[in-house]
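Left out: one protein chain. Kept in place: all the others.
Let's turn to chain A:
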Amino acid sequence: MSSSLKPEESVKQTLEPPKSTLGINGWLKKNLFNSFFNSILTVVSVLVIYFILKGSITWVFTTAQWAVVTENYRLFMVGQYTIDQLWRVWTCLGFVSLLFGLSAGIWKGTIRNLSIVLMLLYLVHTIVPFVSSTGKMWLAINIAIILAGYFIGPRLPKSKAITLVGWFISFPLIIFLLNGFGVFSPVKTNIWGGLLLTLLISVVAILGSFPIGILLALGRTSKLPIIKYFCITYIEIIRGIPLITVFFMAQIMIPLFLPEGFEINNVIRVMIGATLFTAAYMAENVRGGLQSLQRGQFEAAKAIGLNPVHSMAFIIMPQALRAVIPAIVGQSISMFKDTTLVAIVGLIDLLGIAQTVKANPEFLGRHMEVYVFIALVYWVIAYSMSYSSRRLEKSLGVGER
C-alpha cells in the first residue's frame, strides 16, 4: 500500500528541523523577560520563592527540634505493636520487598522505579542514628531481598505467575502474621497503629472497593430495575454522607446487626466502612469510563458472538478502566489521606499517633515538627501513587488513536 503521489525526481532528502539557536540569555529573555509585565512578575515570583525557601530551610535546620519525631519513630511506624513481636512486622515488610524486587526484575519500568525509591528509603533509615541496630539489620536484609528478587526474578521459571500469586496472597498472609490467629501469640488489633495501620486500612479500602465499585457501576447501567435502583440508591446515599459518619456508623451500628456473642473488632469495622464508602465513588468513576465507550464497541462484541461476561472482561472493562485511571487513582489517593479520620473514632493511625505524641508533656509545643513529618510521609506515598498512575496511563496508551 505504499502509494506515493510524488514523481520520482521530486523526492528530496528529508531536511532536519532547524536547531534552536537560543542561548541561556535567549532562553531567559523568551521565557522570563519577554515583556515589561512578565519581567515584573518574574522578579516578584523570585522574591516570594526566596523568602519562602529561606524561612523553611532556616526552620528545618535551626529552629525545629526533631527529637519529637526521632524518639517516637517506632510509634509513628507501627504504633504500640508489641516490641518482642516486631519481627512479624519486619517479616511482612520483607515479603513485600521480595514482591517488589521480583516485579521490578520481571516487568521493569514503573515498578522498578518504585522499588528503587523503596530501597532508597530503607537506605536512608539504615544511616540515620535513631533507628535501632536490630532495625538496621532488618533494613539491610530488606535491601538485600529487593536486590535478590530483582536479579532472580527474570530467571525464575513461571516467574510471572509466581509473583502474581504472591501479590494475591500477600494481604491475607500479612494480616495473618500480624494478628497471629492462634499460631503466634495474638497481637490485638487495637494496639496496631501508626503508618502500619494507615497502610492496612487504605490498601483494604482501595483493593476492596475496586470490584464492588465495578459491580455497582454495572448494576447502575443494568436493565433490571431492582438491581438498577438498588445500586443508584446505594451510590447516592453513600455519596451524600461524610466519611466520618460512615466510620461512626461502622463503629456503632455494625455490632447491632451481628448475632449475640459474635464480635468484629474495631479495625475490621473501619475497614468495612472505608471499603463500602470508597466503592460508591469507584462506581461513579467506572460508570464514567463505561459512558466514554462508543456504542459500536458493545455491538461489535455482541456481533462476534461474545457472551456478556467475555465482552465485559476483554472489550468493555479494559477500555473503560483505562479511560478513568486518573480518576481511580485520584480516588485512591484521597482515600489514603482520608484514613486520617479513623483517629476520631479511636484508632491510632499515623495522625492518631501524632495527636498522642504532641500531648506528651516532654515534647510540649513541638506539634509543628510532628505535622511536618507526617505530611512528608503522606506526600511520599501519595506522590508515588500519582507517579505510578501517570506511568501506567502512558504505557497503556499503546495504539490508542
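Quick note on the criterion: a contact is a pair of C-beta atoms (placed from the backbone, for glycine too) under 8 Å apart; a residue touches a chain by one contact, two chains touch by 3 or more; residues count from 1.
One rule holds for everything that comes next: contacts and distances are computed from a predicted model.
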From "Na(+)-translocating NADH-quinone reductase subunit E", "Alpha-ketoacid dehydrogenase subunit beta", "Sarcosine oxidase subunit delta family protein" or "ATP-binding cassette domain-containing protein", the hidden chain's UniProt protein name: "ATP-binding cassette domain-containing protein"
Selected residue (touches chain absent from view) among A:I49, A:I237, A:M253 or A:I304: A:I304
Touching the absent chain when the full complex is considered, from A:I315, A:I333 or A:V370: A:I315
Chain not shown, touching residues in chain A: 1, 294, 296-297, 299-307, 310, 314-315, 318-319, 322, 396, 398-401
